[in-house]
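These notes concern the structure reproduced below.
All protein chains but one are shown at their positions in the complex.
Labels A and B are assigned to the chains in the order they are written; within every chain, residues are numbered from 1.
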Amino acid sequence: MILFSLRTVLVRMSILFVWLSFIFLFLFSPRITKVFRTEKSIKIFTFPTLLDADYITAFERETGIKLYISYYENNDELLAKLRRTQGGGYDIVMPSDYAVELLIKEGLLKKIDTSKLHFFNSIDSQFLSLYFDPGNIYSIPYMWEFYTIGINTTFFKGNMPDFSWGLIFDKKMINYRVGMVNNAREAVLIAAYYLFGSIDNLTNNKIKQIKKLLIEQKKWVEAYTDLRSDYLLLSGSCPVAVGMSGEIWRASRFEKKIDFLIPQEGSFIVLDNIVLPKKRSNKEDLVYAFINYLYRPEVQAYHANALSLFPVIEDISLSDYFLNTKKKIKKIKKLEFFKNVLSEKQLHNIWITLKAN
Amino acid sequence: MKNSRLKKEFIKERQFFLASPAILWQILFLYIPLLFLIGISFFRSFEYFSIKHVTLDNYKVLLTLSYAKIIGRSFLLAFFNAIFCFILSYPVAYFLALRVRRFKHILLFFLALPFWTNFIVQVYAWFFILDYHGLLNSFFLKMGIISQPLHILNTPIAIYIVMLFCYLPFMVMPIYTSLSKLDTFTLEASFDLGATPWQTFSNITFPLSLSGVQTGFFLVFIPSFGEFVIPTLLGGGKLMFIGSMISYFFLETRSVFLGAAFTCLSGLFLIASALFILWLFKKLFR
Partner (left out) sequence: MEIRSRFSRYLLPLFVTLIYLMVYAPILVLILFSFNKNPLSYEWHGFTFHWYRDLFKSVEVFDALKNSIIISFSSVFLTISMGLLYVFYGATTLLNRYIVFFYGSLIMPEIVLAVILLSLFSFFSVPLGITTIIVGHTLIGLGYVVPMIRARYEEIDYRLIEASLDLGATQNQTFFKIVIPLLYPAIISSALLVFIVSFDDFLISFFCSGAATLTLPMYIFSVIRSGATPEVNALSTILLVVSSLVIFILTFLKSEDSGILR
């Protein structure tokens, strides 16, 4: 062991300190350059099927505000990211209803000034003041979709089965493969709905039954997916797939033999919202300008028709799809939200057991 | 006199100044975070990164059947992937090193090429082959070998197949390198002394290439153990492997400490299996 003189040690320590400060500066440079950035831009965090990125470049041309859009695959990813960055990083986030509830609880959102929103009065009142944000202090509803079961009619050869969740859960009926949702919360609540007809009061015993059902279902699951249920149906891999109305409708538009049905017991609705994460920002005007743009009738109509989403604004010119679907919806009993009735720990346990086996 | 001694010291310290960033980088961004991860795996708290108390709870939670299955499944994937890669790579490496004269460089180039293309692109390309209406099924159907399309995608078979072909170059290269260092005179001498081709192979060629085989085995085994992309894209979301589990912990839940503990546990298991395989090699071939 070579012993260094005190002077050498000191010199070397200061050299290392110099390098460390360079590295430190490098790592934190985004914070510093943010102060100097003069570009007008906003960062949006959204689900892949909520915004048409190419269409809204019209906003950039009109106002000169650049849009940076990034996507999350499911709300859990969104929650994790926002928690990790403590609300920073994005200017606008578009989570689903149950995520908004959690975000509000954790204090990650900023209040929305509804007076700045020109369109607020034309929002359909049945979408305001819902369970996750009474009074709409932190969020405004954007568009909604519901969960359906898409089926390949040629597989059933005219013997159309009952419109029920049994199509994916009832082992006596099933001799085919299904596509299932890849989200713990949604899968568990759908199973709860099938078994008990309601998502309230899920006791430990009920949870055990749900777990058992999901594990049993895995045997005939082709794939768990959030966004590819349309592909599963179109490629012929499975004749039955659970998915969101927008996707499945797009599949049926592409291929006539795909139809979608709404289970007679009822189904789930997902309402997507616009929220503002909590962080110091001087971009308020830009953000509200964008939100106002997004809710213009023609922009809403375009998104609704192109992406098959249901708008919350009244008086939008909609295509036949909506009129036909609305008729179908009237026939079902009810649409439920995916409420946060189970803790993350419980969901995590069920999900791990399901995926590990 | 004093001047030149100071100058020498200055030069020495300047050397340290210029050479230290590289080491500093490694320590700062590899070893310290590693220790950090091991450290936080012992913390248990319910706030993101605020520490409540030190405990072994995380590990207790992890020692259940489900997690053991995940780790075991990843081990089997890595192990069998390496074995299958070996079975397919050795003939290729042998052929390139000892049987080809003229086109060696071109063939090597073509073998290395997929390795350098984007990994994700490679995996995506396999969708077109393995899909229900993909190339493989269409081919077999046309040939009349099967009457119903095979269900390959979204099963473990798809994962094994794609892992095999994506990791093939990693195994071929080291084996090729060690085989190409082989002195052909030794082989010729062996034939002259009356050995059959198989005897030459098993007694001379193969043992001499063993270091390459070992390198290749580890080059495939270790990354396969933590593979994330291939099981996620091709497994249909039905199976969790270590890679997808770690990703799930860190990106979709808030149990970061549990995730750290899981990573450490998997790391320990990886080291243990690596040592086991080293021992296996020694036992079988020395």
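Everything that follows uses one rule, which is that a residue touches a chain if its C-beta (ideal position, glycine included) is under 8 Å from a C-beta of that chain, and two chains touch if they have at least 3 such contacts.
What you see is a predicted model; the values in this text were computed from it and never measured.
Here one chain is not drawn; of B:Phe140, B:Phe250 or B:Phe281, the residue touching it is B:Phe250. When the missing chain is restored to the complex, the residue among B:Leu233, B:Leu258 or B:Ile277 that touches it is B:Leu233.
Residue-wise, the contact with the chain that is not shown comes from A:Ser235, picked out of A:Ser122, A:Ser235 or A:Ser281.
Residue positions on chain B in contact with the hidden chain: 11-12, 14-16, 18-23, 25-27, 29-34, 36-37, 40, 49, 88, 91-92, 94-96, 99, 105, 107-114, 116-122, 124-129, 131, 133-135, 165, 168, 187-188, 191, 197, 222-223, 225-229, 233, 242-243, 246-247, 250-251, 256, 259-260, 263, 267, 270, in rising order. For chain A, the residues touching the absent chain in the complete assembly are 2, 26-31, 43, 45, 48-49, 53-54, 57, 68-71, 73, 81, 84-85, 88-90, 226-228, 230-231, 234-235, 251, 254.
We take it that only the chains that are shown with their structure count from here on.
Between the CA-based centres of chain A and chain B the separation comes to 34 Å, rounded to the whole angstrom.
Only residues 8, 11-12, 15-16, 18-20, 23, 74, 76-77, 79-81, 83-84, 177, 182, 218, 221-225, 235-237, 344, 348, 352-353, 355-357 of chain A touch chain B when the two sit together in their complex. Interface residues of chain B, counted against chain A in their complex, comprise 13, 16-17, 20-21, 24-25, 28, 48, 65-67, 69-70, 131-133, 149, 151, 153-154, 236-240, 250-255.
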